[in-house]
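The structure follows.
One protein chain is absent from this view; the other protein chains keep their places.
Here is chain A:
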């Protein structure tokens, strides 16, 4: 996607500078952080968000480890660090999103790299098994976790891996994570971006956006389901509404309709399909625009509406069905979001959540829908770290308990 290879290169360069900086100011930094050190939790630093479909894990890898520290470091800790940082895939389903990692990041006086890892929630038992085999519990006793799974699997963590979860509210974590990541990313591609000319496919391009004065904003988190939050300040937000038609619905329906089994597969199919063969458009009914109510002919009048006809059912491909599912779910989220923005009188909307991962189709659709139906009043914004903010928020809670 749009030059995702670049950030790695840049970040690597930036990472290269970090040790030398660290060396020059090593002693002062050490002294300054002495006070911090006392309150600083021991390594390893994790933040976890256990959602309905995916577990998101952020791991901070300290890069400023002194030789002395290295010696002190227990073997278990070292092995976890090595395992996580030397691999980009774990088991068959765990993945480290290398392109998202944040290098040269200073957290609690320590400098290092923030890694972003995900795996399906149904593989949580395997993860716990690994934690057990790597004697994770010997390192420290609390693991900050958010998302519904923090509640659902709390006892599994205890019994299977001897781990005590520190459970956190997912929306608190989400907002904290968004604000933090946006504030620390200064190099590489802008964390926040939007689509310029969203209504013109040929001229539609991604542009950086500075989220300097972010409030008020509507935060739409599209995971398995969708939550919509109105955020007025870091500590003042409300959940406006939500919908059960989210990423889980897209994937679930795609699995039923096309027999696919992964999100990537579903997206790949969608990118090759044509939703207008599945959906009934205004022009299919009116022959053109429905002028009286300002509905253009290309607008969808009935999602999947063509599938009522037997011939049309026989002529659509699985890719068409996948595309229509994607468009339906995305447009619906767009509609609800737009109504919420109107009701809350907010003009900026930030879409996050793993439904948007590698899903430019949906992002452009959302950008388009926000712009078109609001006649340019609403701006759809996106963030590079899409689905990881909850986990980041959980990590921050570990470091700076609120």
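By definition in this document, contacts are C-beta pairs under 8 Å (C-beta built on N, C-alpha and C of every residue); 3 or more make two chains touch, one makes a residue touch a chain; residues count from 1.
In this text, contacts and distances are computed from a predicted model.
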- [ ] Quick one: find the hidden chain's UniProt protein name among "Exportin-4", "ER membrane protein complex subunit 10", "Proteasome subunit beta" or "4'-phosphopantetheine phosphatase".
- [x] "4'-phosphopantetheine phosphatase"
TODO: Return the single residue from A:247, A:273 or A:387 that touches the missing chain.
DONE: A:247
TODO: Kindly state which of the options A:302, A:317 or A:360 is in contact with the chain not pictured.
DONE: A:302
Task: Per the touch definition above, residue among A:42, A:201 or A:294 touching the missing chain - done: A:294
Task: chain A residues touching the omitted chain (full complex) - done: 51-53, 120, 122, 147-149, 151-154, 169, 171, 223-225, 239, 241, 243-249, 251-256, 261, 280, 285, 287, 292-295, 300-303, 305, 308, 332, 335-336, 339-340, 342-343
